[in-house]
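Only one protein chain is missing from this complex, and each of the others stays in its spot.
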Amino acid sequence: MSEAIIAKYPLFQRLDDVCTIADYLLTQGANDLEEVTDALISMCMTYPEHVVETGLLMNVEVLAASLKPKNRSHVHAHFMAIQKHLHDITDQMEAGKPLVAHFPSMTPEPFIAMDLAYMCAEQLSLYLVGALTDGVEEILDASEADGIPGHSCGFQRAPFKAMETGQLPMPDMFMCTTAPCNSSNMLYQMMMQRYDIPMFVCDSPYYWNDRSFDYFKEEYKRCLQGISELTGHTIDVDVLRERVEMSNRQLQYMYELQQLRRLKPNPDPGMHRAMDLAAWLMAGSNEECITYQKMCYDEAKARADKGLGVIPEGMKEIRTLHTYGWTAHFLSFPDWLEDELGSTELECGLSIYPGELVGLVDTTSLDTMLDGLAWRSFNAVMHRTVMTFSDLHIQDMVSVATEYDAEVALFAGNNTCKWGWTYPKMLTEALQDNLGIPCLTWETDLMDKRFRSPEDVKEMCREFFNTVRMSEA
Amino acid sequence: MILGVDIGTASTKAVLMDDSAIAWQCKIATNANPEAAVAAVLSALQAERTVDRADLEKVVVTGWGQNEVADVAKCDTVASVVRGALWNTPSARTVLCMGAQESLVVSLDPRGRVLGYARNDRCAAGAGRFLEIICEPLECSVDATAEVASKADRKLQLSTQCAVFAESEVVSLVNDGESVANIMDGILGTIARNVITLCKKVNKQEDFVVAGGLARNERILRTLQDALDVRLHRFGPEPEYICAVGAALAGGRS
Partner (left out) sequence: MSSDVLTAATASALDELLTLPLRGDNPYIREWKQKGGLVVGFVCSYVPEELLVAHTGGVANARILPIRLGATGCTTTEDADVYMHKFICSFPRCLLQLGLDGEYNFLDGLVFTSCCEHMRRVYEPWRDRVGVGIQSMISVPHANTGDHHFQWYYDEAMNVLSDVDRKYGYHTTTQSLRDAIKTYNRYRELMLELYRLRALDKPLLTGSEAMKIAIAGFNMPKEVFNDKLEAAIAEISKRPGIENVRARILISGSYIDDTNLIDIIESTGAVVVTDALCMGRKHIEGMVDESPELDPRKAIVGRYFNKISCPRMIHGLPDRLAFLNKLIAEAKVDGVILEKMAFCDNHGIENHIDEVELEKAGVPVLKLEREYMATDTGRYKTRVQAFLEKIS
């Protein structure tokens, strides 16, 4: 790892600190928050000040949830994976490799095979929103003060502002897809124009079918070709193969885990789903990601073999479909739902990745690998169902609801998400009116906890689940 | 006898239910202090009916402030609204409760079970508090708004998007010399339209019960009636008490 690079960029440093703390707490036997406090105090003795300062800002609820037996091992494994990922990135940067920043709709194997430094800035900032109490509100406010509308999604606003203020490195080039939305496309344009940074754009066509995939696939390959020409780095096919084999292994575990969620009781806890997306974004970058995903699978399988679930004993399971996604500033929400209300998470719109549809990448040749990676990207979250008619997402949700036997559906819609707020009525009709699955819909902000507090969400959910129970009685 | 207390963001409403009849009721300002509001209600009950806490089978609290109060049974707002509506209209299939800060619509099946519900809680433009705020520059009491609006001679197009925009529009209109009647009519229209959309989001059917403070407003009721094309039953005798009645009857959970 490059300490110098990490120290240079505050958000890198904070993320590294979070990983260090997670490692310490989850391996030092801290079992509850009291023990955490003791552990943090003892960290003062041996760790730099900035680590302890970050520790004091940790989201207590997320921490408490992470310490639980059902979560702790794989949460630890995940933070080891992201820390390794971060260290690898900074090593590449120190070695002077060009840095490509890519949108969260593609996996990084090609960049690794081109021996580039790479990062997904959106992914990195999400960790900070999730793990730390001071999140990115200050960055969002600064962005709005600059003149960028507050209704533009914080998902890019935060990391781009962080780049502008030196909290994250300014990349040498961008690679993005034109899914998911106008906000994303406009902010990438702004960065391109303001800082004269080349941008490689994969145009996302407005359908999900063979013809549109053929178009997208060529866009994807063209972009990689463009990056290669710009940097003078070409794809090492052997390295690509090695990395794709790694990501295939990782995703295989993810796919097997999806099958387990169909069981009753659901043996897979919900808190790690946001981390699954993050792991997808790191797929192929290190073995630790595979370890993480395997651990999630192994733990769920062990429970499934014994007929165990993830809710307190004696509680009735309420199988829950999250039809929008997770909320970055409230990562402990699925865990709270499990332990307080018996609500188990089936799938969520921001982590769903249909294994039976996407499959594994054929590693036979460079062509088959690029085609396979393009197919992966085409089916990513914020890609597959966003850049097409809303019927596709609704049908996905109906299919999952039916297949996994969903009993309720929660829609925590990001208020700045124009995609999200154009179909809830159709969704409610499909799930509630047609299938009798009660739906709760609310507005939140993915990144900014001031919009709707976690306490408010808990109140609403308590009321909703009570109402559901009463109706069933 | 069970005391039902609905702690709203603006006002706290309480009813003493004796079997299924309202034996006493009271309404006071919450003043952002739910515990104190409940205490004040109990004091008033003692003073006006010489009924002590000990005489009560239960105290059931509902509404926004319910979590701040100790040693009482609690009842979700949705459950209170539903129970109150069914007390008023046993055949109720849809309930609309228009509060100071939010509106809630609940859809019921023929057996009174909840099929679905939705709230307008992020938008002030459809809430009672908004009307209070607007009344200030117009120098009108909330109770008089419908009467004032009835004298409107021109349809004004006011923003339905945002309470902040609407408020600034009102100030501009006042400065331009527009009549208070026309402005008030426009504002009531804005509030009504926001509520109408909410009702249409939740499949609305007869019998349709309307409650909450804004249900006193004839202008809003008429707009709702016309737009929703269902017969409205206003919760009675006074529409703000729906949750308090419902909470008492539901009994709550400790």
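All chains are identified by letter, namely A and B, in their written order; residue positions are counted from 1 within each chain.
Note that in this section contacts are C-beta pairs under 8 Å (C-beta built on N, C-alpha and C of every residue); 3 or more make two chains touch, one makes a residue touch a chain.
Fair warning: this is a prediction, and the values are worked out from it, not measured in the lab.
Of the candidate positions B:V95, B:A146, B:L173 or B:L221, contact with the unshown chain belongs to B:L173. Remark: the omitted chain is touched by one listed residue; of B:T9, B:N67, B:Q101 or B:T197 this is B:T197.
Contact with the chain not shown here comes from a single listed residue; of A:S66, A:Q83, A:S204 or A:S351, that residue is A:S204.
Mapped onto chain A, contacts with the missing chain fall at residues 146-149, 151-153, 178, 181-183, 185-190, 192-194, 199, 201, 203-207, 212, 215, 218-219, 222, 387, 389-391, 415-419, 421-426, 443.
For chain B, the residues touching the absent chain in the complete assembly are 123, 155, 157-162, 165, 168-169, 171-173, 175-176, 193-194, 196-197, 200-201, 227.
Here, only the chains that are shown with their structure count from here on.
The distance from the centre of chain A to the centre of chain B, each centre being the mean of the chain's C-alpha atoms, comes to 40 Å.
In the complex of the two chains, the chain A residues touching chain B come out as 415, 425, 428, 432-433, 438-439, 441-443, 452, 459, 462-464, 466-468, 470-471. Within the complex formed with chain A, the residues of chain B that make contact are 67, 76-79, 113-119, 122, 201, 203.
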